[in-house]
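One chain of protein is taken out of this complex; the other chains stay put.
Coming up: subunit A.
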C-alpha cells in the first residue's frame, strides 16, 4: 500500500472521530512504519489552571488515537481495533502554549491482537514528554455495531468503505 493511500485513510479515519475533531487532531506524518498526529495547544484542554499545562487526559486521547490509527500502517484492509489497554508514563510535564506530537508504531501483529508503542513530544523527539504502550484487538472486517438501537449510528460497512475509499 502506498504512503499516500495510507495518509488518505488516516485522514478519513481521524475526521470520522468527533472528539478528535473537537481537540483539533491532525495527521502530521504517516508511512508504513509509523504515524504522527498533532494535538494543537488550546485553552480548552488545560488541566492545571495554576500553570496552564494541558491535561494528561488530552495526551491520553492523542496517544490512544495515534496508537489506534497506526494499525492502518500494518493492515491491508481497514479493521475496527478497539483498545484493550493503554499505559502512559510521563517523563516530564508538557510546556504550555506548545503543540504536542504523538508518534506510534505497531511492533507485533497477530491474527487477534496488535501491540503498539509510541511517545509524545513537543520540541524534540529525543526528549519525549510521555512514553506509551497500547494493545488493540482485531475485530476482523465484519465488526457489528448497535445499528438497531441507534438510528444515528454509522453502519460498519459504510464506515469501512469511507475509510478504505474503495481502493486497496
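Annotations for the structure displayed:
Everything that follows uses one rule, which is that contacts are C-beta pairs under 8 Å (C-beta built on N, C-alpha and C of every residue); 3 or more make two chains touch, one makes a residue touch a chain; residues count from 1.
In the analysis below, contacts and distances are computed from a predicted model.
Taking the options "Extracellular solute-binding protein", "Thioesterase", "Response regulator" or "Formate dehydrogenase-N subunit beta" in turn, only "Thioesterase" matches the UniProt protein name of the chain that is not displayed. Of the options A:1, A:17, A:75 or A:109, the residue whose C-beta touches the omitted chain is A:17. Not every partner is drawn; the one left out touches subunit A at residues 16-20, 22, 43-52, 54-58, 60-65, 68, 80, 82-90, 93, 96-97, 143, 145-146, 150, 152-156, 159.
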